[in-house]
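All protein chains but one are shown at their positions in the complex.
Read from first to last, the chains carry the letters A, B and C; within each, the first residue is number 1.
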Amino acid sequence: MGERIAATVIEADNAKRRPALDADYAALGERLARRGVDIEAIRQKVAAYGVAIPSWGVGTGGTRFARFPGPGEPRHIFDKLNDCAVIQALTRATPSVSLHIPWDKVDDLGELTDTASTLGLRFDAMNSNTFQDQPGQSHSYKFGSLSHSDSATRNQAIEHNLECIAIGKALGSTALTVWVGDGSNFPGQSHFTRSFERYLESMRAIYADLPDDWRVFTEHKIFEPAFYSTVVQDWGTNYLIAQELGPKAFCLVDLGHHAPTVNIEMIVARLVQFGKLGGFHFNDSRYGDDDLDTGAIDPYRLFLVFNELVDAETRGAKGFDPAHMLDQSHNVTDPIESLMTSAMEVQRAYAQALIVDRVALAAFQDDNDALMASETLKQAFRTDVEPILAKARLDAGGAIAPVPCYRAAGYRAKVAAERPQSTSLGGGIV
Amino acid sequence: MGERIAATVIEADNAKRRPALDADYAALGERLARRGVDIEAIRQKVAAYGVAIPSWGVGTGGTRFARFPGPGEPRHIFDKLNDCAVIQALTRATPSVSLHIPWDKVDDLGELTDTASTLGLRFDAMNSNTFQDQPGQSHSYKFGSLSHSDSATRNQAIEHNLECIAIGKALGSTALTVWVGDGSNFPGQSHFTRSFERYLESMRAIYADLPDDWRVFTEHKIFEPAFYSTVVQDWGTNYLIAQELGPKAFCLVDLGHHAPTVNIEMIVARLVQFGKLGGFHFNDSRYGDDDLDTGAIDPYRLFLVFNELVDAETRGAKGFDPAHMLDQSHNVTDPIESLMTSAMEVQRAYAQALIVDRVALAAFQDDNDALMASETLKQAFRTDVEPILAKARLDAGGAIAPVPCYRAAGYRAKVAAERPQSTSLGGGIV
Amino acid sequence: MGERIAATVIEADNAKRRPALDADYAALGERLARRGVDIEAIRQKVAAYGVAIPSWGVGTGGTRFARFPGPGEPRHIFDKLNDCAVIQALTRATPSVSLHIPWDKVDDLGELTDTASTLGLRFDAMNSNTFQDQPGQSHSYKFGSLSHSDSATRNQAIEHNLECIAIGKALGSTALTVWVGDGSNFPGQSHFTRSFERYLESMRAIYADLPDDWRVFTEHKIFEPAFYSTVVQDWGTNYLIAQELGPKAFCLVDLGHHAPTVNIEMIVARLVQFGKLGGFHFNDSRYGDDDLDTGAIDPYRLFLVFNELVDAETRGAKGFDPAHMLDQSHNVTDPIESLMTSAMEVQRAYAQALIVDRVALAAFQDDNDALMASETLKQAFRTDVEPILAKARLDAGGAIAPVPCYRAAGYRAKVAAERPQSTSLGGGIV
Partner (left out) sequence: MGERIAATVIEADNAKRRPALDADYAALGERLARRGVDIEAIRQKVAAYGVAIPSWGVGTGGTRFARFPGPGEPRHIFDKLNDCAVIQALTRATPSVSLHIPWDKVDDLGELTDTASTLGLRFDAMNSNTFQDQPGQSHSYKFGSLSHSDSATRNQAIEHNLECIAIGKALGSTALTVWVGDGSNFPGQSHFTRSFERYLESMRAIYADLPDDWRVFTEHKIFEPAFYSTVVQDWGTNYLIAQELGPKAFCLVDLGHHAPTVNIEMIVARLVQFGKLGGFHFNDSRYGDDDLDTGAIDPYRLFLVFNELVDAETRGAKGFDPAHMLDQSHNVTDPIESLMTSAMEVQRAYAQALIVDRVALAAFQDDNDALMASETLKQAFRTDVEPILAKARLDAGGAIAPVPCYRAAGYRAKVAAERPQSTSLGGGIV
């Protein structure tokens, strides 16, 4: 495989941008110093931050109506890892990859770990798939998987999750993420309680197989692919699952899986308070699980989520250790560009949350000075922390401006020449 | 006080309607018999059903923009009880009244119990009020009550709830309903976790004072009067409260307190499953806490809620004993008419849920026959059970057609002559 | 092809059900007569009512995550027509089929008209497809079609619509339905005004080619497949399109294409008032364009839509002539069963709306008697009109109970034996 973005390209691009960055960083440093914030401390925290890339994210997504492939789409997990390595090379913010089974299944797991190691990547949480049927599968998931009314189907789904754990163990992963499409499209189709009891029973079997140092993350979602009810519809049910399963079970929050108008940052706070926040699938949305690029639609909401996270970190909330992953569908952009931009958006929100004056904020909260409390958050959010992010990337060997640098490097054209054009148009499912 | 709807008026009105009712009841009985349903058994269950009236419901409601008073509005709890007695006289479905303190506070509790007893009414759950300031109150609830950052304010709110319990004990009530307006209008205004910890601490103090045979119901609400966050925003938080407090604490579900598109019947099922369903505030809504007449907007949703309740009743779900109350704001109707109609809507949904073929439904669910499962519910919902309701009223001494009978009796005109026209135009708060 | 549901099967099934139907019809007739409604008049109107079936509706649908094929899926338009003929044979409510180009494209249009004619089916509106790329297509619709920034792509999309008109002319269709997936996933991606100007320009070219006796229906949709903005996002924009194009242009209302909480029946009323209601795509939904079976989620909403339609019909609203079509995605049911059930739901809502006492309603509206106005609608909605529908089917040669009769006839097993099992699992697009 080898190096796909030449270090010389990065260096040349950085060289052009360096003087402006230095000036901006210095000006921002002065400004932050006036507020009592040490820019270097922030930079170090930002530099240490990483968000995982889902292996499926580097392919072009689509909708039930259609998929419009892009050039040079990855053919298999090795191509995907290569694309992920490019993202990491330029952003230095994405050190790990989250695999999806069976999409990323290979015969030789040693080859997989070797490749990742060569590319400087680690493996994040394993993702199981019981929302699709695979060719030749014994039992269909058309009417559910872990909550299916038929025990053979449930057992097949359990076995699949156990296989994901086994693969993950070989790869050095320490977490399993379980998202199911189980639910119903008609009132009456499912018995809510019996379905959930079956789900819990299946999850207990999976949990029993979980290694001691692993965690299991369950994910809730209000709708899609089921359109009347879902078995794990919201954080309330998700919390009950984590509580029923035990101390290694935690709740995953995908930013697009909630009802309209729901206050997501408050859900984050509740899960932190009760010791069950497992982590995030970051993306952005306006209507449903739109899976748009993180921060593209409502960047302040993303900041408010990170405000909770930094608050929990700062006060040392018990058991606080959330996993961070992007989970997006890139339908109209180059996935590598979207993932780089999104990783930087997550970092940006983190940096902005780090410069919130928490002492002042707490005082305004105690005094019920709503306006100044709000302004305290807004001041941090309004701060353009891009120089901090850019400096962190530069120091780590990445690009000051990842997207222009990536374009300059011509990576997409190179892989398009190597990888056959995808003809999978998908969709037509209206 | 005395009888306000003359029995002769009811009898005369019923006499006119009796032949048609008999014919319809017989035809329905035949039809149900074909499905294996005994109409008499359904009628008996319906006859035994009751829903509580909130004392404030008999007054005309309003919005922040305005209130448009109606004629003959009740001046105090005694007028309100009289109005409630009319509702019960005609519908025989509303045997109890839920009081609100301080709105219904009186010097002589004995007079209150005597009056209720004379009118054939019981007292349902007590409702505390810490979402408003009362003239002369030491500490304002502008920035919260049970979760306020100031302990003196919290203590005042706790004391008020203890007073409600004390009054309730004297009146024969056995439940306290706690709804607070606490929340925030700006990101940052409140610290989610510290606010909730203070709320829990306050509730524990109230819980500690709860008599052994009492229950406490907490109510969640996504927004209004707070518009960024509320302390008890959804059933997930509500469940955590009930779990933290103990076995006498339960969750109340108001049908209008959820995010758009949320599946309420599923929340009901979850709370039943985990033993924490306290009861309901029935109403209907499309946009928010619209507090419209029950079943006026989406009668099928109401039926689906009752489908869960009858299912739980049928299978003897452990600890299942929910309280039923109407909670509506009557802005453009005669409140007595709306409450009678709504009580009948609740009964109707109950009756429809009772005739669901649950054996067939369970089989369709096990077979994943989604269409027939849906049709099984729809068949019950489509059944016009009005003859059953009317017969149950008639047998109990009520009116076959409560609204026309009420209008014929001229009650509103009578009380309008006795009670001065309200001049409280409210609103102007935009 | 020939007859796929033997008349003898229908007759045998009907014979069993006839006595109960006669009894129920008589009882309902009496009940309606008491209200001054002539059941025969209602039955005749219901019998004359028809709703079109979309050709794609008889196949199993799916989501971006997966498709779970059913047995005996139609392979091509001839299989689809056969399935549609079964629906019509049993329900007598679906006399026409709406084609989709290129999915239903054939070499020999004469064979198509002959087949339809033999099966007793007509062709409804033609549907164009510019939301997908077809293999070998010159220009991609990834970034739009009729509103694309590139004129060659727009022209290709225009040409495709002209081809749809040409095919439709040969088939006896008199309408073109245009739905585009054009929109954007990011703020800034599209210039709202320039995109819409290009869309209008393209539509004007299509409109110019429309035969004199044709109508063009444009369809709005708030989101999906675009998740930030769509070019025709709501009825306001849709109305502007119809107004800009001219007298043959009308707005199509799909029940699932609106923002949450939007009052759809009011949109229907406005479009009727301003002479631009083209017709409907019926389905049901809770979250988005869920495409569930019509009336499965909120049957009262469906009734309220028909209440507007019957009101317009009754008062002879100028130019009122809407087209009626089902448009659903059947992911977990036999599509034929869902379409039969949905066609009956639409008929049911129509029948219920027909028995609304409109004279009384108008008087209550003029008197601001909100409660009685509401009850007037509810009384009609609560009436179980199934006997009217069943009688209309029976009289026309259809089945009293289409779904049980269909199951008894074994049609699905028969076609499953003839048509190879679909292996198109779709999805995997997350």
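We adopt the following convention: a residue touches a chain if its C-beta (ideal position, glycine included) is under 8 Å from a C-beta of that chain, and two chains touch if they have at least 3 such contacts.
If you're wondering where the values come from, they're calculated on a predicted model, not measured in any experiment.
Among B:286, B:315 or B:382, only B:286 touches the chain left out of the display.
Across C:21, C:146 or C:222, the single residue that touches the chain missing here is C:222. Checked against the hidden chain, the listed residues B:222, B:255 or B:346 yield one contact partner: B:222. Touch with the chain omitted from the figure is made, among A:11, A:159 or A:384, by A:384. By the touch rule set out above, subunit C reaches the unshown chain at residues 142-143, 149, 184-194, 196-197, 222-223, 228-229, 233-237, 239-240, 258-263, 265-267, 269-270, 272-274, 300, 304, 307-308, 311, 361-362, 364-368, 370-371, 373-374, 376-377. Residues of subunit A in touch with the missing chain: 20, 23-24, 27, 30-31, 34, 260-261, 263, 286-287, 293, 295-301, 332-334, 337-338, 341, 368, 370-372, 374-375, 378, 381-384, 386, 403. Interface residues of subunit B facing the missing partner chain: 56, 61-68, 103, 131-135, 140-143, 181, 184-187, 189, 222-225, 227-228, 260, 285-288, 290-293, 296-297, 329, 331-333, 423, 425-430.
Rule of thumb we're sticking to: only the chains that are shown with their structure count from here on.
In terms of the distance between Cα centroids, subunit B is separated most widely from A.
Averaged C-alpha coordinates give centres for subunit A and subunit B that are 43 Å from one another. Listed for subunit B are residues 260-261, 263, 300, 368, 370-371, 374, each touching two or more other chains.
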